[in-house]
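Report on the structure given below.
Missing here: one protein chain of the complex. Every other protein chain is in place.
Presenting chain A:
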Amino acid sequence: MLAYLNLTKIKSKTMKKSLKILTMIAIATVFSCGGGDKKKEAETGYGKKAPVKTEKKEAASQRVELSNKGVGPIKSVTLEAEVNQDMAAHGKEVYAKMCTACHKADKKFIGPAPTGILKRRTPEWVMNMILNPEQMVKEDPLAKDLLMEFNGAPMANQHLTEEEARAVLEYFRTLK
């Protein structure tokens, strides 16, 4: 009782803040539960697409960020002028085994297509996204936006080795 009284007496900023957060969570929950259904209804019931939020910002997948190295174990990658074909072939194998459940080489699937990825991303960012997706979607603003753009589908950590991730990167260089 004593504790309760003390807490109610101070109408602190902290309290307000947490209330705000709670409200936001509540709204978010409503949105994530109800929102999806409504969208489907709109598409199937009325033959119209659900209203898409008009954002000024360019879609995360199209954004060009050639200085962002992302968050993770990869700090610096040097790409040779010529593609290492052996490495790329190995990377293609790894990609086929571990990535194609969600990525198709040349078209958007569950996740984005890797073709042309190095025109928009640094090699380090690509490898960190492969090797450290959990932290990337939390801490890298671009990865965060991508998660939203791709409907909240998480990038699965398939526990590639650094060497395998590097090979996949080399394979991506061959995708034109």
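Keep this in mind: contacts are C-beta pairs under 8 Å (C-beta built on N, C-alpha and C of every residue); 3 or more make two chains touch, one makes a residue touch a chain; residues count from 1.
Please note the rule applied: contacts and distances are computed from a predicted model.
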Just go with whichever of "Amino acid/amide ABC transporter membrane protein 2, HAAT family", "Nitrous oxide reductase apoprotein", "Glucose/mannose transport system permease protein" or "tRNA-splicing ligase RtcB" UniProt uses as the name of the absent chain. "Nitrous oxide reductase apoprotein"
Among A:P73, A:G116, A:P141 or A:P154, which one is in touch with the chain left out? A:P154
Quickly run down the residues of chain A that touch the omitted chain. 2-3, 6-7, 10, 12-14, 32, 36, 96-98, 100-102, 109-110, 151-154, 156-159
